[in-house]
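Report on the structure given below.
Let's look at chain A:
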Amino acid sequence: MGMNLQQVVFGVLSIISLITALGVVFSKSPVTSVLCLILTFFTIAGHYVMLNAQFLAVVHIIVYAGAIMVLFLFVIMLMNLNAEGEPQKRNWLKYAGAISGGALLVVLLAALREASLPSLTPESNNIGLIANLGQTLFKTYVVPFEVSSILFLSAMVGAVVIGKKEH
Partner candidate 1 sequence: MLTVLLILIPLVTGLIAFGLKGSGPKTVGLISSLASLAVTIAALFQFRSAPESLSHSCNWIPQLGASFSVGLDGMGMMLSLLTSISFVLIFIVINKREYDRANSFYALMLLSQAGLMGVFAAYDAMLFYFFWELALIPVYFLCSLWGGEKRIPVTFKFFVYTFAGSLLMLIGIIYIYLQTPDHSFSYASFTAAALPKETQSCLFWLFFVAFAIKMPIFPFHTWQPDTYEQSPTPVTMVLSGIMVKMGLFGVIRWLLPVLPQGAYVWSDVAIVLSIIGIVYASCIAIVQSDFKRLIAYSSIAHIGLMSAAIFANNEQSLQGVLVQFFNHGINIIGLWIIVEIIQDRLKVKSLNEMGGIAAYAPRMATFLVIISFANIALPLTNGFIGEFLMFSGLYQYNPWFMAVAGLGVILGAVYMLNMVQKVIFGQPNQLTETTTDLRGNELLALSVIVAIILVLGVYPKPMLELVQSTTELVNKVY
Partner candidate 2 sequence: MINLVWLVPLLPLLGFLVNGLGRRYLSKSLAGIVGSGAILAAFVISLLMFLEVRTPGFQAVTVQLFDFISAGSLHIPFAFQVDQLSTLFLLIITGVGALIHIYSTSYMHDETSEGFARYFAYLNLFVFSMLILVLGANYVMMFIGWEGVGLCSYLLIGFWYKNTNYNNAAKKAFIMNRIGDLGFLLGMFLMIVHFGSVNYSEVLPQIAGVAKGDGTLAAIAMLFFVGAMGKSAQVPLYTWLPDAMAGPTPVSALIHAATMVTAGIYMIARSNILYTLAPCVQNVVAIIGLVTAVLAASIALKQDDIKKVLAYSTVSQLGYMFLALGVGAYTTAVFHVMTHAFFKALLFLGSGSVIHAMGGEQDIRKMGGLKKSMPITNATFLIGCLAISGIPGLSGFFSKDEILSHTFAANKLLYVVGLLTALMTAFYMFRLYYMTFCGQFRGTHEQEHHLHESPGAMTFPLFVLAILSVIGGYVGLPAVFGAPNLLEHYLHPVFAAGAEKVELPEVAHSTEWLLMALSSVLVIITIFLARSWYRNFTDDGEPRTGIAKVLENKWYVDEIYDAIIVKPLGMLSRFFEEAIERSGIDRLVNGVGRGVQWSSQQVRLLQSGQVGFYIFAMVIGMVVLFVIGFLLR
């Protein structure tokens, strides 16, 4: 029974995240799904902390839980979709989906089973610290940083084109 604290925490977090993830898929009401997803994100943030990606953990909470999911909630509220509004899929397609998803899981696991990789050491490192990341981002990764601006510009334009009313 050589389960150290780390593994215990990992186990707990994983179980929660899996359950909540399943909740996202199976819950009838969209709102519940959103809430489940938020929970999942929190557990994932916990994993980040364990993998000493502290900065990412923070950003993750802010961006996803803070921004994205709120957006989702807004939209769902706006369309006031609730459990009844959510139409039921024809069953066979549901099962087919479940089965094929499971099949994918099995196949991937089978494929990755005997991947031999170095294991993670308990002691922490400092790559996840903001200073270090900043260095890397603005030194090595400045080009993608700049390029992503194009992405945002196009997203912006897109939002305008799509959102603005025609008259």
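A few remarks follow.
Everything below uses one rule, namely that contacts are C-beta pairs under 8 Å (C-beta built on N, C-alpha and C of every residue); 3 or more make two chains touch, one makes a residue touch a chain; residues count from 1.
Regarding selection, all candidates are chains of the complex that A comes from, given by their letters.
Small disclaimer: the values here were computed from a predicted structure and weren't measured.
Here chain A is displayed by itself, and among the listed chains 1 or 2 from the same complex, it touches 2.
Touching candidate 2 in their complex are the following residues of chain A: 89, 93, 96-97, 100-101, 103-104, 107-108, 110-111.
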